[in-house]
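Of the protein chains in this complex, one is absent; all others appear in place.
Think of it as A and B in the order they're written, each chain with its own count starting at 1.
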């Protein structure tokens, strides 16, 4: 259930948006894509993979424009939603988004991380409605795994308890 | 109430320090300054805005000295306290600080992030007394939104429940 903060289930909003949750990539190491703890679902940092391939590499402010960064943050956020959904019985098991951290590989002097991070924030609002309101930190970092331009992690509330 | 960890309300400590909580800046995108989830209040990453203007721009280790960084981290932390207070009925609705993350825009080779982050930590201790004890990560990053030298995010406990 999408809970009492939205009247339209997130699954219906995804369909309206013409979006499908992608399959969740298996982590390349001893960690998991998402897990539930104390009523919250936490995701690992998600990269903008599309069908198993990183959609772009490089640094925003250099090879990657802020507009491309926006799209990549949206893609990474869709993967984060998919990771969270995979451990709470589907996307409607996410009651409410709590926190998003968007790491943006940035050249020194590039200050447009909020514009990039909006790709994640706008998607969350579109998918979860009022339940998509979240706190956010957007940070410009030196480099990200596999030279990804962005990495997105998510904390959300869930009523689903796997135990 | 400031809870059982302090005997002096945070509001009284603020007054003693001659500090007023600044107005909370409206985020420039689809997110919120702070929210309550499961007894904790989370803030968005806060910049050192003073009266709507970023107090400084640049990188610590270059244009910005560590001492200036300390002051800017203190200012950003005051904004974080204000953001948290705005969703828990005022500063006395913050029962106890849990975690602070201080991102410091840093030149490669600058290792003085703890000194900068102390600006946030010292303010939290001054305002919340024993309830101001917190865990902290201080990290040097390539760049921050609007070329801010610092960004501070906060997690705290609250007894306030908006639902």
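One rule holds for everything that comes next: contacts are C-beta pairs under 8 Å (C-beta built on N, C-alpha and C of every residue); 3 or more make two chains touch, one makes a residue touch a chain.
Since the model is a prediction, treat every value here as computed from it, not as a measurement.
Screening A:44, A:118, A:133 or A:158 against the full complex identifies A:44 as the residue touching the chain left out. Among B:56, B:82, B:100 or B:154, only B:100 touches the chain that is left out of the view.
Only one of B:11, B:65 or B:133 touches the absent chain when the whole complex is considered: B:133. Even with one chain removed from view, chain B keeps its contact list with that chain: residues 38-40, 61, 96, 98-100, 105-114, 117-118, 121-122, 124-125, 132-142, 155, 157. Counting over the whole complex, chain A has residues 27-35, 37-38, 42-45, 57, 59, 101, 103, 105, 108, 141-148, 151, 153 touching the chain that is not drawn.
Everything below uses one rule, namely that only the chains that are shown with their structure count from here on.
If each chain is reduced to the centroid of its CA atoms, chain A and chain B end up 24 Å from each other.
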